[in-house]
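One protein chain is absent from this view; the other protein chains keep their places.
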Amino acid sequence: MHEEIIMAGFGGQGVMSIGQLLAYSGMTEGLNVSWMPSYGPEMRGGTANCTVIVSDSKIASPLTSKPDSVIVMNLPSQDKFSPKVKEGGLVVTNTSLIEKEVERKDVEVIKVPANEIANELGNTRVANMIMLGAYLARKDIIDLDTVKDSLSSVLPERHHGLIPLNEEALDRGFELVKEQVSVK
Amino acid sequence: MHEEIIMAGFGGQGVMSIGQLLAYSGMTEGLNVSWMPSYGPEMRGGTANCTVIVSDSKIASPLTSKPDSVIVMNLPSQDKFSPKVKEGGLVVTNTSLIEKEVERKDVEVIKVPANEIANELGNTRVANMIMLGAYLARKDIIDLDTVKDSLSSVLPERHHGLIPLNEEALDRGFELVKEQVSVK
Amino acid sequence: MKKIASYPDSLTEKHFHYCPGCTHGTVHRLIAEIMDELEIREETIGVAPVGCAVLAYEYFDCDMHEASHGRAPAVATGIKRVHPDKVVFTYQGDGDLASIGTAEIVHAANRGENITTIFINNAIYGMTGGQMAPTTLEGQKTTTTPYGRNLKEAGNPIKMTEMLSVLDGPSYIARVSAHSPKHIRKAKKALKKAFQMQLDGKGFSLIEVLSTCPTNWGIKPKDALNWLEEYMMPVYPLGDLKDIKEVE
Amino acid sequence: MKKIASYPDSLTEKHFHYCPGCTHGTVHRLIAEIMDELEIREETIGVAPVGCAVLAYEYFDCDMHEASHGRAPAVATGIKRVHPDKVVFTYQGDGDLASIGTAEIVHAANRGENITTIFINNAIYGMTGGQMAPTTLEGQKTTTTPYGRNLKEAGNPIKMTEMLSVLDGPSYIARVSAHSPKHIRKAKKALKKAFQMQLDGKGFSLIEVLSTCPTNWGIKPKDALNWLEEYMMPVYPLGDLKDIKEVE
Amino acid sequence: MAEKVLMKGNEAIGEAAIRAGCRYFFGYPITPQNDIPAYMARELPKHDGVFLQAESEVAASNMVYGAAGSGARVLTSSSSPGISLKAEGISYIAGAELPCVVVNIMRCGPGLGGIQPSQGDYFQATKGMAHGDFHMIVYAPSTVQELVDLTYKGFDTADRYRNPVMVLGDGMLGQMMEPVEFMEPLDPAELPKKEWATDGAKGRETNVINSLALAPEELEAMNKKLENKYKRVKANEVMHEEYRLEDAEIAVVAYGTSARISTKAIDMARERGIKVGLIRPITLYPFPEKEIAATCDQIKKYLTVEMSTGQMIEDVRLAVNGRRPVEFFGRLGVVFEAEEVLQRLIALGGDN
Amino acid sequence: MAEKVLMKGNEAIGEAAIRAGCRYFFGYPITPQNDIPAYMARELPKHDGVFLQAESEVAASNMVYGAAGSGARVLTSSSSPGISLKAEGISYIAGAELPCVVVNIMRCGPGLGGIQPSQGDYFQATKGMAHGDFHMIVYAPSTVQELVDLTYKGFDTADRYRNPVMVLGDGMLGQMMEPVEFMEPLDPAELPKKEWATDGAKGRETNVINSLALAPEELEAMNKKLENKYKRVKANEVMHEEYRLEDAEIAVVAYGTSARISTKAIDMARERGIKVGLIRPITLYPFPEKEIAATCDQIKKYLTVEMSTGQMIEDVRLAVNGRRPVEFFGRLGVVFEAEEVLQRLIALGGDN
Amino acid sequence: MAEKKTVEKKVVFDEERCKGCELCVDVCPVDIIRMAEDRMNSHGYQPAEVPDEDQEKCISCTQCYQMCPDVCITLYKENKKD
Partner (left out) sequence: MAEKKTVEKKVVFDEERCKGCELCVDVCPVDIIRMAEDRMNSHGYQPAEVPDEDQEKCISCTQCYQMCPDVCITLYKENKKD
């Protein structure tokens, strides 16, 4: 198993956190993991992204130019990263903010109205967890429970009150896709 | 012809100037010359010295550890440099300030009561020229007249009034030795 | 309809990369307007700092020279000595000017170098992600003062502008703020005077502008304006600190 | 017969390398006497500058740390932070402190670093053979101002001590002189107070000592004392510039 | 075995330093190493340590000079332009023979350059750091775990040789997170006392920390002493690692980030039947010269891979000493991919 | 032919710069090069030039950065520790591709060291000056006349390549007096205008002097551009000199002061029948690599002679590439004598 | 009112430059600036706007222009001479 994922969105959409959450969960399951942020003076207010690699062998570069999957939370990110996905790879896209269709035909696209669902849950900020849940439903690399268990280690303590909400968000994303997939 | 000379004395005794004068004169006579000061934070009030090389071939190092001649104007300089003179070399020593004898038997020693003569001429500061004159009398490498002619190029303009005095001093040193030598 | 306020000519079309609500942009506009008004765009050489304003050379539509961190006054000195008839300004942050570049600003000021310095005091290192600046306030939390700035260990909020005013070289030194339209207008007046001082050959001038960093202060742009007024202004009082001449 | 004045214990036996009549030696003696009197020789770590006093570590009979040029305050900060219970002093020339080391002294002062700085202002670079110092007087000839210091080009004699007094960090700042027995006695008092401030944990103190450089001023030692009084003192007036407390 | 934690390279350096008994940090912010000072600012106070943000890198390196002279284990960190500003101070620290650890999380230059990972400071780190004949001992970790291990070890090596040690990483290593295990923390109070340190001459001869030697003979003696020390370092401190080298005919020589990416290229090449392995210098100074030379009988071609225009390649060529061709692959400003190295290996392997 | 004057090396540099049209000097005093600023302070005002004593070497190199960006021919000079402080600024100048001349009159380090002549900054000058992949073009004069000729030439080379040039001398060359001839002075007003300089965007697009490139691709492009420039420099600017090499079996490789002392040793050795000659690199970067390689068929052994613990020897070994043994003789802190080199030559020549 | 076909705008925003900081909103003395809720620019910001119906209310005080850090605002005023 070797999975390379890029997660991208506006600064503040929480893509870094879901990346760390995924990496941490991988580590708990005994896998090799790496997490690598894009860093530095990104244009302020521009996009943020990180790369996570989860693998059962040693990880060479924590960067990738041909990810297996991308999770994109806004349009600039979709424009930038969906062309990079491997043939046959996966794009999880946030349809709440992205109207545009992914132009490629050779990748699988999972559409998640993440902000809307998050709003339903009462907090836009968990849109990221919904995206991650959706991703995890499709890519069976890490157990959803491991991810939930990891929340308390990854979220800063002051946000621990929000763990149940985050769990719910993960579930919602997860279920959404499981349904879609089973429908298919 | 290849002559390496070290001139040494207290700071202020003018050893740098006679070195430059000698080098300049050598250049005017078409010889290769170099002048090299000891530089840097010598202990303040310690000794100053410079090395002059006059040669009809190219000069490799402007330094020497075995000079052909040394001109020493004070005791620390005599202690330091007279042991370095080549076998058969020359030590010109300022007996006005140095009572101690040069201990080596394998070098020629010329004794010059430079300060006394300078005082006779009315200015202690020309003791250096007396030493140089004495040296030139023994080592026939550069014409005394060339040296005199060079004074105006080497002395800073504000001291040009003292050129006649300097010439006299050169002469006195020169004569002193010519006499000694002819007496011998 | 007649245009009464619009994008100044001396700015390029490039969008600022600053964070939403960051008053770096405000000060850029003021400088550009002054270049327009004094008609000096083609005579001016600006020196950009290392700091959030590092890309200032993409915004000002005049010749620009990027400096190394803190050394803008030295770079500007090199330029001004070669072109004494041109207008040279530096634009520096508080890390740039008041920390690493302390020696350079002190000596440019002391030499009375005929340049104009714009000093953006936002009490933080913006570009590098919110470390303590020498101007950071007592108790202020930053990534390098996570428990709040403790004066005993991390020193006092430094009064660079007061300090420089003691020197003989400067002609005009003032502190202004960019947190309200009224203060922004005043800031422009001071900045314009500083440029005029240079044009008149009066020597070094410096305008410190209290500025916001909503991102690294961790608050909304609006709240940043209030924070500036409430907490920064008492420590860094506004006004002229040195003025060798009245420019009408 | 009883000894009433003699070579202090806190000096080694080494002869000073200073030029005849150079008051660096005088200040060395004062510091050593103070170490004797406060009985702190074994508690003290001195930081030597790069300048004529570069060999100070051979003279003071306490632990000594040679700094790089201008950075004595930073070196001292490193030492003091490791040994907050020891006495740390720096000894710096005007080139060292007021030129290359400007940033370091400003920030050590501003941090209120609990050290004592002795600042020897002799209006020249002694060690390197008489170049302009930032404190060189207007019109003074040096090897780098051969036509006399011209303020327009070479800047103003810098008032470091006044400038540092503006900061919040320092506890005691004074300017004294070493040109007469009377002034030397006063200098000692100020120096002792500065050390006492440190012992009392009051933070940064600095004593500027007007000092002579007969060699590079090109005059006799005696004349140097007069030159100091006549020309330096008016530009650098003596007195306490900052004092947060009276030490009895 | 200690528990694994997921940690950023930069923060892991900080934690390793603290566990090595380092209680003093002096530094100045610069991307991409800002997590180090931030970590130290957060954690050192918990250990009664001192974090001080210096006014500049120049000041920081001189604070380190002072603190190291006073006998403390002390850390500073920066990135390329900041390291250039520390140059003079580091030369003093080396000249005065003081121990300290300097971290350089390299970014791409020259000048302001960019903040992308790079290995463009190899020459600076290993040869021309500053004026005079001195060397730092330079460690080049390639994983977050190694950042930890070599930082920790670095403090020991620095103390043993009384010499500055550099941990040379890059923006990628500093910014990435990987699982890592820590060693047991050391109590600084139990470290051997440094008899030479300036901590007040109570009941002993005075100590002087110094790098000045005015008399030529003294100066030469000071330099000879250093030279002899470096000989000992060369004899004892070389570290390197080999990967799939047993039957290799091509050897990639790479360190740090370049090495980890190269392993992937090597695996890919091996799949295609190209006999290639990796030699990874872990110490860049002392360089594994003999170790590389020893492979010359077996290896037919060397490929040096760096994120620079080619710096370490000189040391590789010096080691190989003309016996085999040494080729170069490098990019800078941009982190290359295993595929790119693979292409070069195919090209090289093709004419076997 | 111009008249010969007897001049100190340092002052001769100043005069050569002025004759090359340099009207700006920014520097900070340091022994043993203080005659350069003193000369400039005295002479520049006579040519409407500007002498400015900067507050530090850091400031000086940034003043040079500004003045060079404004289109002027500009000089700075220092000695070893001061050069270390200029490192960051020089990296910016190289990154922004600006011309200037930097003189290093080397003294012996590390740290404060001493003020004795040395060649211990070779690595710094040619390889690791500062962070990032850049090079200065480095001239190594060995006589006062060459100080003049190469300083003068340096301004041209700097302008042609828009790159900093270093004139690398040492305390001996700087302090000694020798007869020297000067070229006709150049009028700076007649130099070609630098279209890229920041002198006010009157009637043209704005000019920007900069070394920042945030996007990885831009950053790589900037570095590639530099790399290509250095290739041109290597192809066109190598300078070296040979002495009694025709039938030599041993070649001494030495530069600057070491080279001039070595000539004497060679003459002495020749008298004893040892077939030895000299290869003297005049440019240290670009290094006469091909030129040395070309001698390998004839030369049986090389002896590198330096006032250091051995720095240039690496470049010599890289050039020789294992074909012949390369030995080393060096002292530092102390200027060696021809006799010492002779002894080594006898030892080497003995087993012929 | 019926005579006018399009609103003559007194307050024009460069929406692509706008970063939605809302600083202009607060300083408008006649409270006509608001954040557009129906659109985002390409950087993801909801730009500020003065609705057509409020354009006339602008008193040309320039406060918003002064305050906008991103220099997004162009202001027009009826020509006095008309």
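For this structure, a couple of remarks:
Residue numbering begins at 1 within each chain, and the chains themselves are lettered A, B, C, D, E, F and G in the order written.
Throughout what follows, a residue touches a chain if its C-beta (ideal position, glycine included) is under 8 Å from a C-beta of that chain, and two chains touch if they have at least 3 such contacts.
Being a predicted model, the structure only gives us computed values, none of them experimental.
Although it is not drawn here, the omitted chain touches the following shown chains in the complete assembly: B, D. When the missing chain is restored to the complex, the residue among B:75, B:109 or B:162 that touches it is B:75. Residues touching the missing chain, restricted to chain D, are 1-8, 11, 15-16, 18-26, 28-29, 180-181, 184-185, 214, 220-222, 225 (touch as defined at the top). In the full complex, chain B touches the omitted chain through residues 10, 45-46, 74-76, 97.
Rule of thumb we're sticking to: only the chains that are shown with their structure count from here on.
Where chain C touches chain D, the two copies mostly use the same residue numbers: shared numbers make up over half of all numbers in play.
With C-E and A-G as the two chain pairs, more C-beta contacts join C-E.
Inter-chain spacing, taken between the CA centroids of chain A and chain E, is 35 Å. For the pair chain E and chain G, the distance between C-alpha centroids works out to 56 Å.
Our note on geometry: chain C versus chain G, Cα centroid distance of 28 Å, whole angstroms.
Multi-chain contact residues of chain F (touching two or more other chains): 31, 50, 52, 55-56, 58, 81, 88, 92, 96, 111-112, 114-116, 210-212, 214, 335.
Contact with two or more other chains is made by residues 18-20, 22, 54, 66, 68, 99-100, 102-103, 106-107, 127, 134, 154 of chain C.
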